[in-house]
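All protein chains of the complex are present and in place, except for one that has been dropped.
Chain IDs A, B and C follow the sequence of writing; residue 1 opens each chain.
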Amino acid sequence: MMLGITQKDKDGWVVLELSGEIDMATGPKLRQTIVHRVQDGDTKIVLDLSGVDFVDSTGLGVLIGGLKRTRSHGGDLRCVGLTEPLKEMFKLTGLDAILSKENKTPEDIEGFSHD
Amino acid sequence: MMLGITQKDKDGWVVLELSGEIDMATGPKLRQTIVHRVQDGDTKIVLDLSGVDFVDSTGLGVLIGGLKRTRSHGGDLRCVGLTEPLKEMFKLTGLDAILSKENKTPEDIEGFSHD
Amino acid sequence: MTKGITLEIPAKAEYLSLVRAVVVSAAGLDPAVEDQRIEDLRLAVSEATTNAIRAHANLGSDERITIRCGLGDDRIEVEVQDRGPGFNPEELKEVGPLNEPERLQYEGGFGIPLMRVLADEIQIDSADEGTTVQLVVYIPPSS
Partner (left out) sequence: MTKGITLEIPAKAEYLSLVRAVVVSAAGLDPAVEDQRIEDLRLAVSEATTNAIRAHANLGSDERITIRCGLGDDRIEVEVQDRGPGFNPEELKEVGPLNEPERLQYEGGFGIPLMRVLADEIQIDSADEGTTVQLVVYIPPSS
């Protein structure tokens, strides 16, 4: 299983649509993508996880790393589209409190236009 | 992976909606179902395979056995809803010629009402 | 062959779907392998494992079946090894070619002919101590 990453720009946010699994094999690819975008000055990043059916602790590490990296550059990282197993995982690890912000779709995030 | 079998009666045909895989583990369940229906006098049987994503040679054996059993009692056995891998498999083994009869849905079979 | 994975299962039909899941996962590790070839391998390995399970029917359940799966640069190799009584593949009853209506008088005997059609290479080594079937599917060179 691979991790697919499709990048879109929307209302000042970078949306990364992810599909597959985020683990030790695929995490580095996501980390790199985030690092590059922040280097390019794109510090407001949304991860659309609706196509992701597995995140392990390595994946969590990548998300936390991305959160810290974007925030330290004045931006933010949000996760939307969590499937049930991922919600469970985020709850177990306390990540839900800071990462998902109750957002359900990219459109629910402030600054996103509804079109 | 199990094999699910849902039975329906329709216009004098017994429709068995199958889901899962037909192999050495699950084949006996299908064989028994067919045997019982023929014993009950239901000799015109349609297998709806649209939910089946794997049939091996044991499964083929069950289909051929069912065909012979129904025909020897004056009935017939038809297969509909074949997915691509199954079509391939049926072609390889010559089963397509006698089992599927170009039927795509139960409705395409003569004697079926369109509702 | 690059060193790959080894799977041991009890000789029971209920483990067939797990074997197929492993083969599909292993073959999927190389993105160059086409879906159709993964399907071919899935069915071929399933047939070989079915025969192995049948061959164990009269053995104690401790005797397990071993499936080895290796990904090389240009090929996937899967080996199915049983500890059954063995057989002589040359002496198999000729049941007519696949794909002929008369063939359908038999409800069995599809396994090995199917494996031959599905795999790019097949080798059967059988002796009194057991049988090993090796199946090879080629991977197209990634461009």
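Observations, loosely collected:
Definition applied: a contact is a pair of C-beta atoms (placed from the backbone, for glycine too) under 8 Å apart; a residue touches a chain by one contact, two chains touch by 3 or more.
Please read these numbers as outputs of a predicted model, since none were measured by experiment.
Among C:9, C:33, C:76 or C:118, only C:9 touches the chain left out of the display.
Listed for subunit C, the residues touching the missing chain in the whole complex are 3-10, 14-15, 17-18, 21-22, 24-26, 29, 61-62, 64. Across the interface with the omitted chain, subunit A contributes residues 1, 21, 23-25, 54, 56-58, 60-62, 64-65, 67, 85, 88-89, 91-95, 97-98.
Everything that follows uses one rule, which is that only the chains that are shown with their structure count from here on.
Computed from the mean C-alpha positions, the centre of subunit B lies at a distance of 26 Å from the centre of subunit C. Inter-chain centre distance (subunit A to subunit B, centres taken as mean C-alpha positions): 46 Å. Our note on geometry: subunit A versus subunit C, Cα centroid distance of 41 Å, whole angstroms. Within subunit B, not a single residue touches two or more of the remaining chains.
Counting only residues that touch two or more partner chains, subunit C has none.
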